[in-house]
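Apart from one protein chain that is not included, each protein chain of the complex appears where it belongs.
The block that comes next holds subunit A.
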Amino acid sequence: MNQNLFASFNMPMILGIPLVALFILFPTMLIMPSNNLNNNRSSSIQQWLIQLMLKQMMTNHTIKGRTWSLMLLTLITFITLNNLLGVMPYAFTPTTQLSLNLGMAIPLWMATVLMGLRFKTKATLAHLLPQGTPIPLIPMLIIIETISLFIQPVALAVRLTANITAGHLLMHLLGDTTLILLSTYLSSSVITVIVIILLITLELGVALIQAYVFTLLVSLYLHNNS
């Protein structure tokens, strides 16, 4: 049973060939760009959602920060679609893999830091010391702020991984419990089925929220450095 619990987090393979590229590229097939001025309903809804996200995220950015619009929109769309597709039963969720999330978090964070060091060197260095710090605390606080800076990408990646993984594990556990209770206590299995339905609703919300939080934090780091 333990093996079955974590089996959904293993990379799907066919004849020893990992299918990770297929799973990561699949969500892109759901977004169909169109050259028409008046599109069908599906494309219109996608465009409306993208415009909504664009206005919400990029309004407070400078001109330099707005050059990241395409990157951030792609990021939020990618993570949202991956998370939502993973809520389906027996689906593999790429965002449960820490390697993928670190692969997204570290380059984006490092790009914001390097951008800050390149274009606003004085301000970026000065931000490592909070204003008004008492003199005896200055060296310690600089070291603490440096450590918190380097923890940012790790926190980004681990937050997404842990939230999605925890939800999927809970759904598995409750599913197994329901199956066992079906043959013994039928009334208790009804309760677990109701809990699973509520949990799936929660997981849909977590999928959207975690994608938004990831992108919002990257946007915040960009805003601080641009």
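Operating definition for what follows: contacts are C-beta pairs under 8 Å (C-beta built on N, C-alpha and C of every residue); 3 or more make two chains touch, one makes a residue touch a chain; residues count from 1.
Please note the rule applied: contacts and distances are computed from a predicted model.
Asks: Quick one: the chain not pictured, UniProt calls it what, "ATP synthase membrane subunit DAPIT", "TRASH domain-containing protein", "Phospholipid-transporting ATPase" or "Thioredoxin domain-containing protein 17"?
Replies: Its UniProt record gives the name "ATP synthase membrane subunit DAPIT".
Asks: Of the listed residues A:I138, A:A166, A:L179 or A:I197, which contacts the missing chain in the full complex?
Replies: A:I138
Asks: Just one of A:A7, A:L22, A:M88 or A:A126 touches the chain that is missing; which is it?
Replies: A:A126
Asks: Which residues does subunit A use to touch the chain missing from this display?
Replies: Contacting residues on subunit A, toward the hidden partner: 122-123, 125-135, 138-139, 142-143.
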